[in-house]
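One chain of protein is taken out of this complex; the other chains stay put.
Let's turn to chain A:
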Amino acid sequence: MDDLSFEAPTGEITVLVGPSGCGKTTSLRMINRMIDASEGRILLDGVPVQGIDPPTLRRGIGYVIQQAGLFPHRKIVDNVATVPYLLGWDRKKARTRAMELLERVGLDPALAGRYPFQLSGGQQQRVGVARALAADPPVLLMDEPFSAVDPIVRTSLQDELLRLQSELNKTIVFVTHDIDEAIKLGDRVAVLRVGGRLAQLAEPKTLLAEPADDFVREFLGHDRGIRRLQFVSTAGLRLRTDLTAPEGFSGDSPEPWLLVVDGEGRPVGWRSAARPGELEPYGTFVPGRDSMRAALDAALLSPSGCSVAVDEQGRVVGVATRNALDLALAEAADG
């Protein structure tokens, strides 16, 4: 670690990301004094952590690690209640709180009486998160918590974390080597280079748009332009509403493509003027909720080159043509 200085704002997720050996885990572990800094200060709400007795400090900071690190000899409910027990809560209160948290992180309460080895990796990791939250600490440290589970489970754990965070507003410092995870989860992302130097600290969309140097650019990897689009809103996208036709429509139209819609307003398929007998596949997005990346992806899924805008119930609200997408992309590129 060399002259690293950054601030993790209250209520936000700050992600430390970088190649192995960049000191991201070391930085994290300095916050709860699992490792003591040889020089410099770490302030928690303005108080230097070096002045706090480590166990007392750690009981006030949630800690989640890669392999969950659950106590194998204790039932799930008692694992979650670890810190409340340490803080001297009575057993009943601690267990009630633990049950609440199991539900919060999306686990079946029936698992409470099981032992860790009876759970899958993803379930164990959820228990790990519940355990870190048990005493309601304002700060949460997460050290590659989702790295050891398969991609599908990882995605669902990430979504779960974002959902939890929208309810709890914890101050989270999250370490990962996965830049996509960093961009997905971080309110702010700190890219570290080997030797523990800060290469860039920025919001994900800024990071993608304006990488500070070649190291950051290379670390962000390819598709940077496309990935940036996930931070561009579709709310202002110009939609056409004159390109739909009811099922069974057989007339002529000046348009090369028409979207066939069923009786409830849901899309059925694209009808091409060249081959009116067949319906071609379509892709949808929800304007305002989904990003430009999703809208563009939907357009690329269809031979029509258009993207179908639907509401939350899946009913067609309009069509984004290539022209409209082009315009929006040009605006996005201007920043």
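One rule holds for everything that comes next: a residue touches a chain if its C-beta (ideal position, glycine included) is under 8 Å from a C-beta of that chain, and two chains touch if they have at least 3 such contacts; residues count from 1.
One rule holds for everything that comes next: contacts and distances are computed from a predicted model.
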Legend entry - Missing subunit (named according to UniProt) among the choices "Molybdopterin oxidoreductase", "Osmoprotectant transport system permease protein", "Cbb3-type cytochrome c oxidase subunit III" or "5-carboxy-2-oxohept-3-enedioate decarboxylase HpaG1 subunit": "Osmoprotectant transport system permease protein"
Legend entry - Candidates A:14, A:32, A:125 or A:176 - the one touching the absent chain: A:32
Legend entry - Hidden-chain contact residue, picked from the options A:59, A:126 or A:293: A:59
Inset, instruction - Tell me where the left-out chain touches chain A, residue by residue. - result: 32, 34, 54-60, 63, 65-75, 82-83, 86, 115-119, 131
